[in-house]
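Sharing a structure below in structure tokens format, with a few things to ask.
In this view, the complex is presented without one of its protein chains, the others remaining in place.
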Amino acid sequence: MAEPVAAAGHPGPGPDLPDQGTVSALARRPAALGIFARVFPRLAARLAGAVFVLWMVATITFFAVRLIPGDPAQAVLGGPGSQASPEALAAVSAQYGFDQPVIVQYFAQLGRLATGDLGRSYALNMDVGPLVLSQLGGTLLLAVLALALAWLLALALATWSTRGGKVAARVGSSLEIVAAALPHFWLATSLIVVFSIGLGVLPPISTGDVAGLVLPVLTLAVPLAGFLGQIMRESLLVALESPFVLSARARGESERGVRWVHALRHASLPAISLSGWAFGSLISGAVVVETIFARPGLGRTLLNAVTLRDVPVVIGVVMIVAVAYISMTLLTDAASRLVDPRLRLT
Amino acid sequence: MPHPARTRRLLAAGAGLITLGLLVAGCTSTGSNKSVGEPKSGGTLTYASGDAEPSCLDPHVGGNFPQALISAQYLESLVSRDNTGQIIPWLAESWEPSADGLTWDFTLRDDVTFTDGTVFDASAVQANIAHLQDPTTLSSTGYLALGKVTGTEAVSPTVVRFTLSEPDSALLESLSQPWLAIQSPTALERSQDENCAAPVGTGPFIVESWVKQNAVTLVRNDDYVSPPADADHSGPAYLDTVIWRFIPDSASRYAALQSGEVDVIDNAQPDTIVQAEQSDSIKELDSPRPGSSNRIELNSGQAPFDDVRVREAFIRSANVDDAVSSLFQGTATRSYSALSSVEPTAVSNAALFAYDPAAAGTLLDEAGWDEMDDDGYRVKDGVRLTVEFPVSTNQSIPAEQSVFEQIQATAKATGFEVKLSPMDLSSWYAALASNAYDAVSAPYTKVGPDVLRILYHSDSIVPAPSGYFANLAQVNDPAIDELLTTAASTADAAERASLYSDAQDRILEGFYVLPLYDQQNHFLLRSDVIGLRTLPTVAVPTLYDAWLNR
Partner (left out) sequence: MSDLEVQAGLAAQSRQSGPSRRLGVAETAAGVLALFLLVSAVVPQLLAPGDPLAIDPLSAFQPPNLAHGFGTDESGRDIYSRVVHGTQYSLVIGAVATAIGLGLGILLGTLAGMLGRVVDFTVNRFLEVLFAFPGLLLALLFIVIFGPGVVTATIAVGLSTAPGYARIIRAQLITVRSQAFVEAATVLGRTRWQILLRHILPNTLAPLFVLATLGVGQAIVWAATLSYLGLGAEPPTSEWGAMLSAGRTYITSAWWMSFFPGLFIVLTAVTATVLGRSIDRRMRHA
């Protein structure tokens, strides 16, 4: 049981685990100090770590953007194709602070970020904060539904292929490997060809209702299900051989009960620890899926901003995704500790 | 995902479509020719645009084609243009230039109010001209069009006088464009953010909401009274609501039209137009844009195209006809003019652009490019005959990029090395600004032949502060300058047309441009959408006369 968890979740666990940092000494104090004393410093350190990461993310993006050739004021005024007057350029430079020294701009930017101000889009003529927030919902809905569907598909495939003998195992495993290798753009196009153009049963674009969600969610869920399915099937196989399942069988519990209650619960543990990764992979997928299915969302916003070199929007989306991703990692970490008592000891 | 049944069906369908497409090539339906009943009011029409989502719905700000497309539904101009190229009344009932051409009096309609309740009058027009000329508006297209306007004056509430620095024969054409449409002066006083989100005009629809990256919702203006003189009906529009969506992916856009999720799409691709011709549920509206044709401009400012013989050789070596007919499958007609075919003053000269590789070879030999290197390219003084050709993937549709690829292949047979570099818009502008191009395709939309002055007058070689310049062929010919400047201030229509004709002859005979076809502007619509037409100004659709026959 422990082996596949380590293999899938934490490849190659070394003697000193990462992410412990300075807390490890504190965390190893005697339990007599109580659970609060044990958990609080750990939590505080994790939060401090998260803030540090965000600060570095902001710093990297800020200085990376300085590498972009050309006058940012020009970008604000519609790029080199516009016919902006020198007065307009000067006005924009002053308005955005481009005429200030870089270090002043850096701290100004950090100050704005600290107050939640993500700046102003060059191309969309609006503040980045409200823009990103308005796009966040669509992407989250897509990601949550896709994650749920991927779990369902993976569970179904894993239970079926572990029960159906050697052939089923081979078919299941092949399906999973192929599904995991499907690029989103190709899958989306194929689904549109089959279900929208060929059969005419599902809309090829976002329609605001449930029907319009089916194809985008499928596109995101199938490759993810391929990954999750592989992990679950292996850990299910291991769990089914493990002593506690054998003893449950010996107690006379039904095969179905054994599978669903005991084995699956343990089998899903490693997959839970993958949620952070799955979230990142869904965000990458959203870039493609939202563009193809004409759905509003962060991914499409990001791609538009990249093609238009709309730097504030790119930074805004990256920051939001980083915040979401870090929160997600903290949450998965906490969830794993909750579900698996062994992890609480570290 | 191999799916045998689907594969076979699509395979057969694809083969059939191509055969049929070749058979019916050339015929375009303009819609609404079969008999339908009386127009019905009501319903929601969904329009899917493949153009970029505008950053501002006020076309005064910047001023590009996507803004023109949508703003034509809620903003109106002082004048319009009919199918024959004549200027017709719209918000202005009549107009009268002074004898010296330096002042123009426009008499305005007195029964129009903006949808925010503000009255449309001379001071409203003044506020709009001031808004366009205010540097903080950041207007580009409108600002340029008003270059000769030095001031406005309210002679009476219904008469506004324009004062010019010199006579401007293109003034009415300029004012007919959506980028110079009239907005409520009350609304213009709001911040630019507010005005960009919901401009207020006098048009048949009102901007209700705009969800960025998704759709703009327009609702009917029930008090509408001011259709242009060539509209089909009067009073309010038929449609209750218009959903204006942005679907950049052409395949998704067409699939959405097929499945009925949307009612009208623009930027239709040639293969889908051919398919639509076979369909009972979809019809086509083809409306080429005014201004320039789509053409390849040859940079005469530097080698190798500073030699007219090399320019002619390139043009003769390019097999454009076969490329256009195979890639556009009959949906585009070859052009031999620098101007769009909708411009009455356009001069077309097919003889100058005939595909003739032998003649091209002779011309290159004469010009000194008479050696060949190992790769089959011509060489002169150790330099290869290379044509740098940056291609904007934003401005050239895939079929057009394929045309360039085919030109690349046929020009190679004569010994030209054409280097196609597809790039995003900002890299493309940067390549132009740094003169790193020998050939380029840059369509330019403007009402009337004055576009020639913008594109071929030597003044336009001087870059703006951004580095951009419009005379990409770098034509520097005093005779052409003279003809274009004179034409721009000549009021007499016949004399003006003759000047533009002479200028075009010189441009075409100088082999500065290789015309391809009109700026393509194809719309596909569900067959139950009746009465959709495009405004003959810049060929944007107007939904005012449109209704749903369902």
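The letters A and B name the chains in turn, as written, and every chain counts its residues from 1.
In the analysis below, a residue touches a chain if its C-beta (ideal position, glycine included) is under 8 Å from a C-beta of that chain, and two chains touch if they have at least 3 such contacts.
Since this is a predicted model, take the numbers as computed values, not measurements.
Asks: With respect to the chain omitted from the figure, which of B:Glu76, B:Asp121, B:Glu173 or B:Asp271 is a touching residue?
Replies: B:Asp271
Asks: For the chain left off this view, which of A:Leu110, A:Leu136, A:Ala168 or A:Leu237 is in contact with it?
Replies: Looking across A:Leu110, A:Leu136, A:Ala168 or A:Leu237, the contact with the absent chain belongs to A:Leu237.
Asks: Among B:Ile129, B:Ala323, B:Val440 or B:Ala546, which one is in touch with the chain left out?
Replies: B:Ala323
Asks: List the residues of subunit A that touch the chain left out of this view.
Replies: Missing-chain contacts on subunit A: residues 3-4, 7-9, 11-16, 18-19, 21, 49, 52-54, 56-57, 60-61, 64-65, 67-68, 174, 177-178, 180-186, 189-190, 192-193, 197, 227, 230-231, 234-235, 237-238, 274, 276-277, 279-281, 283-285, 287-288, 291, 302-303, 305-307, 309, 311, 314, 318, 321-322, 325-326.
Asks: Considering the whole complex, not just the chains shown, which residues of subunit B touch the missing one?
Replies: 1-2, 7, 10-11, 14-15, 17-18, 249-251, 254-255, 258, 269, 271-272, 274-275, 322-323, 325-327, 393, 398-399, 401-402, 405-406, 409, 420, 422-424, 427
Here is the rule we go by: only the chains that are shown with their structure count from here on.
Asks: Rounded to the nearest whole Å, what is the centre-to-centre distance of subunit A and subunit B, using the mean of the C-alpha atoms as each centre?
Replies: About 42 Å, centre to centre.
Asks: Which residues of subunit A touch subunit B in their complex?
Replies: Residues 70, 74-75, 77-89, 91, 121, 123-126, 131, 134-135, 187, 189-190, 192-194, 196-198, 200, 203-207, 291-294, 296-297, 300-301, 304, 307-309.
Asks: Enumerate the contact residues on subunit B facing subunit A in the complex.
Replies: 1, 3, 6, 9-10, 55-56, 61-62, 135-136, 138, 140, 143-144, 192-193, 196, 211-214, 245-249, 251-253, 255-256, 258-259, 261-262, 424-426, 429-430, 433, 464-468
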